[in-house]
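To start, I am sharing the structure in question, which I have written as structure tokens.
Note that one protein chain is taken out, while the other chains of the complex remain in position.
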Amino acid sequence: MIPELESFKMPILSLVTLTPALGALLLTLIDRNNKALIRQIALMVSFLGLLFSLIMVGNFDATVGTMQMEENLPWIESLGISYHLGVDGFSVLLILLTSFSMPFVFLSTWKAVDSRVKEFHIALLLLQTGMIGAFVALDLILFYLFYEAMLVPMYLIIGIWGGKDRVYAALKFFIYTMVGSLFMFLAILYLYNHAGTFDLPLLLERLRTTNPLDGTQQFWLFLAFALSFAIKVPLFPLHTWLPDAHVQAPTAGSVVLAGVLLKMGTYGLLRFAIPLFPEAAMDLREEFCWLAVTGIIFGACMALVQTDIKKLIAYSSVSHLGFVVLACFMNDVESLTGAILQMVNHGLSTGMLFLMIGIIYERRHTRELADYGGLAGVVPVYSVFFIIAVLSSIGLPGLNGFVGEFLILFGAFRADAVWGILAASGVVLGALYMLKMTKMFLFGPLVHDANRNVQDLQTREILYLSPFVIMMVWLGLYPSTFTKLVQPTLSLYVQMLQN
Amino acid sequence: MDSNLLWIPLFPFLGFLLNGILGKRLGNRAVSVIASVAPLLAFMVSFGAWRKIIDPASSGALHWDGFPWIWLDGILEIPFALHFDGLSAVMCLVITGVGSLIHLYSIGYMKGDPGYHRYFAYLNLFTTFMLLLVLGDNLLLLFIGWEGVGLCSYLLIGFWFQEDENCAAGKKAFIVNRVGDLAFLLGMFLCLIYFGTLEMSALTNADNIAQVSMETTGFMADPETGTGGMAVITAIAILLFIGATGKSAQIPLYVWLPDAMAGPTPVSALIHAATMVTSGVYLCCRLMPLFEAAPMALSIVAVVGACTALLAALIAFTQNDIKKVLAYSTVSQLGYMFFAIGVGAFSAAFFHVVTHAFFKALLFLGSGAVIHAMHHEQDMRKMGGLRKQLPFTHLTFLIGTFAIAGVPPLAGFFSKDEILFAGYKAGIMDGNSLATMFWYVSVATAGMTAFYMMRCVAMTFWGNSNVDAKLEGKVHEPGGWIGFALFVLAIASALGGFLNVPEFLGGHAILGHFTGLHVSHANMTPEELDILHAGEWTSMFISLAIAGAGLLVGYLFYRNGSGLPAAFRSSAPGAFLGKLSENKFYVDELYAFLIVRPFEAISQLMHTLIDQVLIDRLLVGGSALLVRGFGELTRRMQTGFIPGYLLTFGCGALVLIYILLNQLAKGGAQ
Amino acid sequence: MEPLTLSKAEILAVLPAGALFVTGLIQLLSDLGDPNKTSRQEKTHLAMIGATGALVALASLFVQGTAASTGELYAGAMTDDLFGRLGAGVIIVTSLFCTLMAGGYLSSSGNNRAEFHALVSFSAGAMVLLCQSTNLVSMFVAIETLSLAVYVLAGFFRQQKAASEGAFKYFVMGAFSSGFLLLGMAIIYGLSGASLSFSAIAAAGASDDALFAVGALLVLIGFAFKVGVVPFHSWVPDVYQGAPTLAVGWMAVAVKASSFFALCRFLYHTGGGAYMDQILIALSIVTMILGNLAALNQQSLKRMLAYSGIAHSGYLMIPLIVALSGNDILIGASLPFYLCAYAGTTLAAFGVLTALSKATDKDQLGDLNGLAKSRPLLALGFTVALISLAGIPLTAGFIGKLMIFSDAIGAGFVQLAVIGILTSLVSVYYYLRPIVAMWFRDPRSSFDLIPAPWGVQFTVGACGIATIVFGIFPDWLVELSRISVETILG
Partner (left out) sequence: MFSLPALLYLSALLFSIGIYGVLARRNILVVLMSLELMLNAVNIALVGFGRVHALSTTSGEHGGQIFTLMVLAVAAAEAAIGLSLLLLIWRRWKTIDLRELCRLSG
């Protein structure tokens, strides 16, 4: 069934990572007016990426928690930078999520983007490489490279194909992200000078044995890393770029942003910030947990008063990712599993919500809640999908959102009941704003005549939404397919932190 | 290990899928068949399973190990497993039985609705979740069902989504339930922490409970001293109970249920009367040992239950919407059940769940028949005298009314009597003043129940017709499935009480024994038993008297031509109380004033002040502005004036030389 | 007295500069007759032949071996080592590119004198010598020669008021700074006891003297002026704005590169005297901050790039500080690399501006609006250049920043790295503005290119690609930089 890697000697991680970039290269050769061909090629490349990541997951050994399928080649030897890739429980699902959502993102743009199609697809493909690369990179500089490499295409996507205030939003996105990442860059260089390597496993080893950091160093370095990731998450109060970016970004941009890009922050916390500086992380745990909890509630409150659907969902992301950050600082397998699941879940549910908003935006060209209402009668199929996405987002048991939230809240509650209670109240608030939006959006009387003739979902749209629903149910009812992959790594990680 | 159990929830689920996905193409007839057959099949499977467990040779329960659900090897293992014992058997039979009837009823009731297939899909989905709720072998699986039924309730309340109110009611139901679910979730966390599992058998295991009760550090204790806080077991019980108050519409979370009447009437019957709202009671019964280990929690349960019963009954007095009356009556009856639980009579509470399912479903379906006949008129003031046009409906409705009022030997008599006796025993016989007080409350409520139900019957069926002239002549008895369902439920309401005839009346408390909730009297001495029976007799007479009184007063007040209600309302206290009751004691307004509106206002304020002004404008925009301001400043320094440039150069050089010489003078050459 | 003999090494060493000077002379001669007799192409071709010849001559230096220094040539006036060759390489290649672009640019401005080529050649020759010079006299002469040529270049468009203003500002301030430079050299010479060459100065132990520090400081001021270090930077924006775009490109790259190479050699050899590192730190901090801040609100692209250049001088001082601080000296290798990266990106940037400027007026930010729609490749080239200047990964600029900040941290100058990072952050804003204009805005004007734009396009393309390639595979250049720095340290 699944090709055995051993027999093929495939550098599978490189394939997963670089296939989109090669696709982008291929696209440069194609006539810009041949839009159909460009779209098809991009789609095929992304499916190829999905195929490779499925092969990767198929070959993933769920019994060991260490790095797998490692590729370690010298790259810039003179600067000690290596091309070191690897996958473990932290990244495997996120890679899968990325590869999974991209084909559907491409499908969703077939109608939505009609200007500069070629550049758009090149940007998206490069973005995909950046995202996956960041998930597999085990060399700090390599990671930083991919981390930043995501920035430019995303910046262009918002800035070129975005809405009315796209320039402001794009700039805000870029500068905000740069603020964090430059400090992280500095911290990376510091680590290199301290321990003499950019290689993550080696670094972890040396920091624990030969080159320990003292308290002050840990503190500042952790802050630098955490700042970068907190902005990316985004953690309250560093979140104000997100609503603007989401609102202005085109659908595909929003989907990628919410679906994958934000996870870079929490992934970074788990992969780098906390394991590299465990003591500082423990010292600052309270503060970060409080920020996360504040973010959960604050984001929900903000979502409640939004009138723009995309903005609402953007704030809901702030709230949802607050859960993940909270979990990142709980050193137990349950919470961490919850964190990873929640990342995937949020990617699925919010990604799907943005896709659906995009669909309706194509037809009605407005995102104001007040312009809708009563759509359920006009577009029943659309409504069903939308409600499923909403339910997934508010964590209905049986769908994906619940599993992650349950594990996270449990962990948080066990660590400190107050955190657990406050965070859990975010679940209630989540239902509040989501249902409020659903009500204003789909239900009620059909007051606007413009909504009377809105077209229901087409086959193509059903086609790219259905996989999301399937994944939601799968993750909701049989999450052990996925938790199995994650658990050994997390157990090792927790052990490592406890020592 | 019996994987057939899975079929119980699976049949309705398949019905849901078929109707939901293909419903529009299948046509209404096929939809009806699929939708009704699904719960019937589930009923049959449940019945088969029931037959298996009553076999004395069996262990008394069936179990399906299922598959791993939230499963972290060795850390947190929550399977998707089903458990079928007496308690769930009864619930399954009630759900699928009453459920099937209501499905059938709906075929007639929903005829011609554009959302026909959607309706049945939802209904099937509801059945699925409800069954999952009662079959779940662990709290978390129960929680799937728990929230799932909430979802279906939301969808069905807002079924006619074109009306804003309906959607608002659905939303309210979901949110209020979520508040309860939050507590439920926290309760589960505590269970997980202290019991290490959510499996029902472990949570009800006496050893485990004893161990957790020994826990010295309380819940929410001061982290430094480890003192303060609440006993863990009590905290668990209270939290789970708060969860139950949401689902089962108890103070303070009952407000959603009356609004939920916005949904189609069969839905009110199935979800908001017979099944879903009793799941809180089911939960408590399921975890009986745990609750019993937390007496403080139990007293809270009792107080909340009794107060809810009273409050809802008071409100029911003045409601004019026939469904609202029934809704408050449901809240009140649920309050009864919790009162029973609070005084330790789990068996009585559960018994009341079952009988209530029968007669309340009957009442709702009866009211539905009326509403259907009246072309969706729900105001009782515009009814009256319907006895002539709807004789059959009238008869069944009357049976339901007597059953709920506690007229022997109808179903409600036995269950309510048992509850009242439990209160009597806990209060008067055991000399507990608190329990005594709330026993009085419950007795009063029993009379009030009889009263307002009588009012309802009188206003709807008796007296002069106030029916709109346009409708006159068009009102006629619904036949077909509607009639059939009424018929079956009327019989069940009449005879349901015999399921659990108490021992002093010569019965064997079959239901109590079967569900394992019955408190055995076997270890009592004959003298004690005599006292007990004497108490039971006393209590029964009291309850009979109060029910009779209620019915009688009700009749006197609302019989044709009585001026009593008007006279009462014209007196000062009457006017005051009437207004209070009519306006539901202003609880909704209070919530809106205290919670909802402040919350929204604060959110809006935070959005403007903190998010937009403080963070975005001041901090983010401000620092950008600051940097750009410095940029402008430095830009202005470039004047374009050559002497200025030269001066800068010269001064720069001089300053550097000066500093260098200074340093050299201080430290010498390095 | 010894007979005047020249060794083979000595002859080879002056060949690159010689080729350039000869080319310049021939160009001048060609102008002596009828200026219109020799066509534009011929002049360009001649200049290119000259530059190529210099490149060949440079290559021939490697006959003597790649790494090792040949020791002092011409009685210690100059040397031939990898460091110098690297500097010379940067300069010659830059001059080649400038020549490539010059033809079309000059004819579009209606000026077809070979003088331009001659001046570029002369200054290039002087710069090559500057990179190779190892004593005070040769350094002074080289620096003055190149300055004089560049003054004239700055005012090349004589008919323009702005050009004359810029050139004059440059000249006055340049001469002023030369005074300081010369004074410093005189002091050092006076202290060192009869020696002019760096090694002899170092050997004489003069750098221990307190006064030596003053002399070194004055020399530093002279160089600081050339590379635009605050507070000696005032000329930079005005001159950049007034001067012909192409000349600005040449100045921005070559003057800065050669000055830094020479300063580096001077400081590495003589040790810089007491407190030199602290002075450098102060200057570096002020320069990074002021340069970046002042660039923020510029509407003129040339001014923006001028301030950005000032800021980069601030970054470039960090390796010098690191080297002088006495820590592991090899890590100062980031300087040549950063200069190379800076050269490539700056050339690409000015290449785009050159292509778009019919004369110098089109340098407003708004003039770029919508460039990506009509000229996507030029826009892409400019974008790459800006991204590299901002230090975003996958560009040579990123690797350069990485090396510099890493060195700073490694030598314990975390504060410098922090300030560097903070100011880079500020710089991101103004580097993004042209990108916004090019990609996000709708075209406001048509984009007529200068005649024969292939030269510009080739330059932009080549520099853009080089920027990316050295951003991904910088190994070779990093090694080269490292070895070259090792050679001057002996």
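Each chain carries a letter (A, B and C) given by its place in the written order, and its residues are counted from 1.
To be clear about the criterion, contacts are C-beta pairs under 8 Å (C-beta built on N, C-alpha and C of every residue); 3 or more make two chains touch, one makes a residue touch a chain.
Remember, predicted model here, so these are calculated numbers, not experimental data.
Trainee: Name every shown chain in contact with the chain that has been left out of the document.
Mentor: B, C
Trainee: Who touches the missing chain here, C:9, C:141, C:286 or C:465?
Mentor: That would be C:141, which touches the missing chain.
Trainee: For the chain left off this view, which of C:155, C:410, C:434 or C:474 is in contact with it?
Mentor: C:155
Trainee: From the list C:189, C:212 or C:447, pick the residue that touches the absent chain.
Mentor: C:189
Trainee: Mind pulling the chain B residues that touch the left-out chain?
Mentor: Looking at chain B, the ones touching the missing chain are residues 635-636, 638-643, 646-647, 650.
Trainee: If the hidden chain were put back, which residues of chain C would touch it?
Mentor: 136-137, 140-141, 144-145, 148, 151-152, 155, 158-162, 164-169, 171-172, 175-176, 178-179, 182-183, 185-187, 189-190, 193-196, 237-238, 241-242, 298, 300, 303
Rule of thumb we're sticking to: only the chains that are shown with their structure count from here on.
Trainee: Taking each chain's centre as the mean of its CA atoms, which one is farthest from the centre of chain A?
Mentor: C
Trainee: Among all chains, which one's averaged Cα position is nearest the averaged Cα position of every protein chain shown?
Mentor: Chain nearest the overall C-alpha centroid, as shown: A.
Trainee: Looking at A-C and A-B, which pair shares more C-beta contacts?
Mentor: Top pair by contacting C-beta pairs is A-B.
Trainee: Could you state the distance in Å from the CA-based centre of chain A to that of chain C?
Mentor: 43
Trainee: Hey, how far is the Cα centre of chain A from the one of chain B, in Å?
Mentor: Taking the average C-alpha coordinate of chain A and of chain B, the gap between them is 37 Å.
Trainee: So which stretches of chain B touch two or more other chains?
Mentor: Expected reply: no residues.
Trainee: Can you list the residues of chain A that touch 2 or more other chains?
Mentor: 175
Trainee: Give the list of chain A residues in touch with chain C in this complex.
Mentor: Listed in rising order, the residues are 76-79, 141, 144-145, 148-149, 151-152, 156, 159-160, 166-167, 170-171, 174-175, 178-179, 182-183, 185-186, 189-190, 192-193.
Trainee: With touch defined as at the start, can you tell me which chain B residues reach chain A in the complex?
Mentor: 20, 67-73, 75-76, 80, 118, 140, 143-144, 146-148, 151, 154, 158, 161-164, 167-168, 171, 174-175, 178-179, 181-182, 185-186, 189, 192-193, 219-220, 223, 599-600, 602-604, 606-607, 610-611, 615-616, 619-620, 624
Trainee: Of all residues in chain C, which touch chain A in the complex?
Mentor: Listed in rising order, the residues are 387, 392-394, 398-399, 402-403, 405-406, 409-410, 414, 417-418, 421-422, 424-425, 428-429, 432, 436, 439-441, 473-475, 478-479, 482.
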